[in-house]
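All protein chains but one are shown in place.
The chains carry the letters A, B and C, assigned in the order they are written, with residues numbered from 1 in each.
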Amino acid sequence: MRNTVLSAKSLRLTFGAITAVEDISLQVKTGQICALIGPNGAGKSSFLNCLSGFYSPSSGTVEFEGEDITGLTPFRRAEMGMARTFQGNQTYQSMTVRENILSGFHSQMRSGLLGGLLYWGGVQQENAHFINLAEEIIEFLELEPLRNTLVGELGYGLRKRIDLGRALGLNPKILIMDEPMAGMNTEEKGDLARFILDIRDARNIPIILVEHDMEVVMDISDEVTVIDWGKVISSGPPDKVRSDPKVISAYLGGGVV
Amino acid sequence: MIELVQSLSSGVLLGLLYGIVALSFVVIYRASRVVNLAQGEVVMVGAFLAWMAASSFGLPLYLAIPAALAMSACFGVIIERFVFRPLTGQPIFAVVMASIGLIILLRGATMVIWGPATRPFPQVFPLGAIEIGPILLNTALLIGGVITIICAAGLNWFFMRTDAGLRLAAVAEDHTTALSMGISVKKSAIIAWVLGTTLATVSAIIMLSGSVLGVTAAEIGFRALPVALLGGMESVRGAVIAGVLVGMAEALASTYLDPLTNGALSQIFPFILIILVLLIRPQGLFGWKIIERI
Amino acid sequence: MLPSGIIFKSYAAEEAFLVTRPQKLVFALFIVALFLFPMVGSTYLVGTVSVMMITMIAVLGLQITVGMAGQINLGQSAFVGVGAYVTAAMAVNYELPFWLAIPIGGLTAGLTSILFGLPAARIKGFYLALTTVAAQVMFPLAISRLPQSWFGGSNGMSMPSMELFGYEIWGQTGLYLVNLCFLIVFTTLAFNLQRSRVGRAFIAIRENDVVAPVMGINLVKYKILAFFIGAVFAGISGGLYAYYVTYVTAEQFTLWLSVIYLGMLLIGGMTSPLGAIFGVIIITFLQETTHEIGGYLSGRISFVDESVLFPATNILLGAVIIAVLIFEPHGMVRRWRIAKAAYRIWPNPHG
Partner (left out) sequence: MTQITGVLGTDPRTIAGRSIPQLLLERASSFPDDTFLQKKHFGLWKPFTWSQTLNMISRYTYGLTALGVEPGDCVALISENIVEGFVAEYAILCRGALCAAMYPDMSVSEMEHILRDSAARVVFAEDQEQVDKALTLIDKVETLEWIVYFDDRGMWGYDHPQVLSVEEMERRGEGFHTKFPEQFEQVVGSVGLRDVAIISYTSGTTGLPKGARLSHEFLLDSGYRLMDAFNVKHGHEYLSYISQAWAAEQICGIALGVLAPMVVSFAEKPETVPNDLRELAPEFLLFTPRQWEMMASGLQANMFDAHPLVRRLYEWALATGKKHRDARGLSSKLRMAMADLLVLAGVRDNLGLKRANAPLSAGSGLSEEIFTYFHAIGIPLRNLYGATESGLVAAHWKGTFNARTMGQLLPVDPTIGTLLVADVSDTGELLLSGGARFSGYHNNPDASAESFNEAGQFRTGDAIRITEDGDMIFLDRVKDLRTLANGHVYPPQFLENNLRSSPFIKDAVIIGDENYDRVSVLINIDAEICGRFAERNGLGFGTFAELSQLPEVIEQIAKTIAEVNQMLDAPSRVASFCCLPKELDPDDAELTRSRKLRRNVIFDRYATAIEALYGDDDECDLEVVIKYQDGRESVVRSVVTIKRMENADD
């Protein structure tokens, strides 16, 4: 029996008069790729932002490994092992690829201001240790030729990969990916899909995936949840969801196929 | 009680002076997203231009003031064209740094052109005070206050009701959207700067009428910046209301607290007040709340 | 990029600042030359370099707050002032030696800055920069209003001379050497910080403060830390300055000076401690040259005199800052890097 890693219970989020999320519940179990799909403006991003702590939900709770984390700030959640990647281009442009990934290890490292200033033996060792871990991710994501390149000089697809690498640096217990494939070409999508599957299989990290590309979603996810107008309209294995009439009508109605 | 009312009403008038300088921050910010830290220096240059028109050229006041306003409008165009336009597209940070460069440049230029000596500023508004009951109001500041309110109302109308003003607001919201709507970002920036520098000159005249002019005039900039931030950088109304609030707070502090603290608190009090307010409302009193999207 | 034939077997070796033998040699010679400089330089020149080095420490601090962490600081000179006054108080009132008084001054400046950094919990950007303006405005007021026995009130404070092991450090040369030692230490600290965990967190905040917390970075803590460490540098610089000028008054630490510090950092380049060093050198050079030229002209052209010289320098300075922003927003450091890379791959145009 798989353990539940993250569960959101009847989340609701309102901005003034606007209700972005009306009632969404979600459970993610170990070793699962759990996809979240829905037409534009269905509330996917708002929901994700509730999960990672940017927005505090108006009601409902988020539990992570059995603990209620609804009120925690994003950095506390990161320390607990919740990692996420972002829509668009959100890497640190003036850092190199390696530094970007290394920055993901922030909460596992211990050295403080004084250590940083003096850079004595212990700090150097700590740094070296984590560079080694960062290099593991670099190898995993096949970024070796670029490790010392500034991220600002790289193309969009590669930046997304670095965003992913940085999230892996958190040594996450769950990984949230917000539209990782938007704006990618077919080849880049294929690469990323392979990495996502490898992350699940080799590192056993459960993944919440918000994605537009239905084909990829259906290919790689274990569970699919469809939301529309801030509510869950269907959920289950890809095959079941695909044939759900509510999903079909939502997608046709929303004008997105 | 009378003391309280007296200090409050002087505070309001001082606050309105802050308000009009803050307004000059706001108009520039609204159209070009530039927080011009050199706004104090712009006020100073405006003051020198007015002085030059009145004293050097010897023009009568009714000609000198329009001449000064015209010159400061040109001055605004020059700044926009040669400093901020080339920086379009750079990060906001660079733009702010440019305004720091402008501080240094304008101070230097003023001292080279007009010299470091202080000089009397022409008496534009009648000297003295108006008595309303037991309360005395500085005439110049009172007239200035009225002008501030008129300007604020005018600007409010301009921004809310006229095409050009709405366009400025659109540019402020989002450059790319503005471009796609076919709004000339360039033109908007010029309008903003012309308005900003002219307002600064008006405020200089109100502030300095019958007083002494020197490079210290620029200090008003960093006194008014907090006011603009408190009001919310985008808000015309906010600038005036925040000005009044800060003015009143400062007056109250100077009347009641300064005797206790040896006179220090009234100058610091506005800052403390503003920081306290910002802690509660980070976007200022009337600023637009930005929801961060990621 | 390095010359060919250099391979690394540990990350520590890779992280080192100096890798190749020529690099180490040139650097060692440079340091030796710096120590020997007072033997050849005129008193005036040694004094100028001394002030430059003191300024460098303050600008290095600013580089951390503004350049690394991206938090605008318009009150650096106030923190320099705090350092100067506290150092003076320690040296005068408690008769502490300089090597204790100056660090205490630095720490006090740092602690003071925390007070102004605290609003970072709620506000950011310009709103936060406002608190540094407040610090700048409050500084002279506080000094003049605090009890005269603490900081001499509005009269300022007179400094004793530096002593080390019972010997007085005297003259420009002695001060120069002390300043140089402090500069070397603090430059090293700044460079170290940049490649450490804390430095990376600062840069992450500068680059993207929406994403940084999701990567486990406590924004408030690190912003305050950035203000703190920047102000410590400022305080140290202030302490050294106090000994250098021998008399401290509140008028020495103006908003104007803060602005000039920022200008220096800007011209040098904000992204590296090297930028702080470049910036101070360039601006001092600029000021000294205009001074020289002005001195030469003042005897010959009627309207050129002292009163014009200083503002004329500022026109130049302001224009240079704006030009740098328009044409090379990353400052001289970037030019330096480009030149270095071009040297490494010479004669190839690209790697």
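Please note the rule applied: a contact is a pair of C-beta atoms (placed from the backbone, for glycine too) under 8 Å apart; a residue touches a chain by one contact, two chains touch by 3 or more.
Remember, predicted model here, so these are calculated numbers, not experimental data.
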Displayed chains contacting the withheld chain | A, C
Among A:Glu79, A:Glu135, A:Asp222 or A:Asp244, single out the residue that touches the unshown chain.
-> A:Glu135
Pick out the residues on chain A that sit against the missing chain.
-> 98, 131-132, 135-136, 138-139, 144-145, 147, 198, 201-202
Write the list of chain C residues that the hidden chain touches.
-> 3-11, 14, 345-351
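One rule holds in what follows: only the chains that are shown with their structure count from here on.
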In terms of Cα-based centroids, which chain occupies the most central position?
-> C
Remotest chain, chain B as reference, centres from CA atoms = A
Chain A to chain B, mean C-alpha position gap in Å, rounds to 46
Give, as an integer number of Å, the spacing between the C-alpha centres of chain C and chain A.
-> 40
Please set out, as single numbers or ranges, the residues of chain B touching at least two other chains.
-> 292, 294
Can you tell me which residues of chain A touch two or more of the remaining chains?
-> 86, 90
Interface with chain B, chain C side, in the complex: residues 70, 72, 74, 119, 121-124, 126-127, 130-131, 133-134, 137-138, 141-142, 144-145, 210-211, 255-256, 259-260, 262-263, 266, 307-308, 310-322, 325-326, 329
Within the complex, chain A is touched by chain C residues 10-12, 15, 189, 192-193, 195-201, 203-204, 207-208, 210-211, 213-219, 225, 228-229, 271
Which residues of chain B touch chain C in their complex?
-> 35, 37, 83, 86-87, 90, 93-94, 96-98, 100-112, 115-116, 222, 225-226, 229, 233, 261-264, 267-268, 271-272, 274-275, 278-280, 282, 284, 292, 294
